[in-house]
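Dumping the structure here so I can ask a few things about it.
Now for subunit A:
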Amino acid sequence: MLLTFLLLVPILAAISVSFVKREQKIYIKHIMFAASALEIFFSASVISQTIASGIYSSTYYYVDSLSALLIFIITVGSFSAGIYSMGYLHEENKKDIVGFSRIKQFFILLNLFIFTMFFAVMVSNPALMWIAIEATTLSTAFLISFYNKPSAMEAAWKYLIINSVGLLLGFLGTLILLAVSSSHLEGTELIVSWKDLISIGAIQDPLAIKVAFIFIMVGFGTKTGLVPMHTWLPDAHSKAPVPLSALLSGVLLNVSFFAILRNKIVVDNMIGSDFSSGLLVLFGIVSIIIAAFIILVQVNYKRLLAYSSIEHMGIIALGFGFGGMGVLAGLLHMVFHSLAKSLLFLCSGNIFLKYSSTKISNVRGVLSALPFTGILFLFGVFAITGVPPFGLFFTEFYILSAGISSYPGIVALAMAGIIIVFVGFLRHATSMVFGEVPAGIKKGEFGFLTTAPLAVVAVILVGFGLFFPPFIVRLIESASKLFL
Partner candidate 1 sequence: MIVNSLYFLETLLFITVIVLQLMNESRTSVMIYAAQSFIVSLMLIIFSFQENSSGLFISALAMLAVKVVIMPIFFFKLIDRQKLKFATTSYLSVPMTLIVIMLIVVLANSSVFRSLTSMPTEYSSAIPIALSGILASLFLTINKRGALSQIIGILTLENCIVSFASIIGLKQTLVLELGIIFDIFVWSVIATVFISMMYKHFGSLNITQITHLKD
Partner candidate 2 sequence: MNIALLIIQSLLIPAFSPLIVGVIRKIKAKFQNRQGASVFQPYRDLMKLFNKDEVISENASWIFRYTPYFLFALTVAISFGVPTISTDASLSYLGDFLVFVYLIAFGAFFLALSGLDTSSAFGGMGSSREMTVAALTEGGFIFSLFSVSLLTGKSDFPNMIGALSSMPVSDIIAPVLIAFIAFYIVLLAECARYPFDNPATHLELTMIHEAMILEYSGKRLALIEWAAANKLLIFISLAANIFFPWQVANTSEVVPVIVSLLLFAVKVFVLSASVAVLESTIAKLRFFRLPDLLMTSLVLGMISIVLTII
């Protein structure tokens, strides 16, 4: 019941925004605030219920601690991005970059997008989950081409086509998995649920499942941004408006990785974990290395953040591939990366509003022009590159140490990649943050709505790094038990 309410909130928000008229644009703010508050309330209830009573499984929903973790990530991300987008679009409206009807479209599509993400992590059937993830592609396509510039449209088209092809391949893999499993299930449930799939033990026909998992990995891996299916990611994430980029990088990549993880749980029960772990390690290390080298030579800070997302998805994949401690660390890494990446993108939004350019060379002296944003940006950079005492340092450390006994060479390569990213990122960040402000740039922050979300996310990020709240600990422990 709670779940249905959680799903209804974004839909109702979308519908109500569509009724707002131009003169009453203040109502959009009211609706968004109310929606965010309700979402936080409902997801908190869902999470606490899951911790208390374990897996919830009905005909349409299947919520376990992995889903609850993702619900947490989605809620925090959509809250911060939603509130921030109000301030951001307000500023852009003042500069006459966007008009009212565009803003309305933005919020409608944003809420639909949030709805589809919640639906994907809660639904009980693999094919319905696929439909939800396909729906995320559809709802974000127009948002990416929001500014109607040629480069934005090309980025959105590339996003649409590559993701649709990838998701169709993932669909093929899902179907093969369902077909092979249905011969092992008794009973004629109308909708095969994850619960039934997980209950299938070892099977005698591993080869078909392996082929299915390869398709799933390639398909959903396209949406997650694993190399070599990542080509849409830098363009889409850099040309989209900033709050959407924060959601795409921080939350959507995790949701599609969640899809891979769900399938991994099922497949590991059937054929053992060696095959899927091998694949995850392979894709992970390739993503880390390629992203690391491209980060060194970036000239555009939004693209820089996008490539950093690719690298972190690679690290998470590596963690799940290594197994054991790596699974725990991978789950925690998902949380921390989402927080840090949202923070970074939101800060870069403020930077873009101030400097009107996305090139790193045009941005100097953020610390003087936007002091609050500058400090948080620096925090975010340290966090994302894995500097202690931020949580990402610990998670990366645990992931690497989980794999050092079985894959020493790969761990060495991964460390090299992480160090290269650290060097490159810091070089770009320091050239942006320190130095003289260029002439013509006024100093000062923009307003409450563009700074408060940053503060909230930063507090959560630093707070979680220093001491883990118990509910996160419980969630992650029970989620890691799902994996072999």
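As a working rule, contacts are C-beta pairs under 8 Å (C-beta built on N, C-alpha and C of every residue); 3 or more make two chains touch, one makes a residue touch a chain; residues count from 1.
Here is how the candidates were picked: all candidates are chains of the complex that A comes from, given by their letters.
This structure is a prediction, so every number in the text was calculated from the model and none was measured.
Engineer: Looking at this complex, which candidate touches subunit A: 1 or 2?
Structural biologist: 1
Engineer: Residue numbers of subunit A touching candidate 1 in their complex, please.
Structural biologist: Residues of subunit A touching candidate 1: 125, 127-128, 131, 134-135, 138, 141-142, 145, 148, 150-151, 153-158, 160-161, 164-165, 168-169, 171-172, 175-176, 178-180, 182-183, 188, 190-191, 205, 207-208, 210-211, 235, 299.
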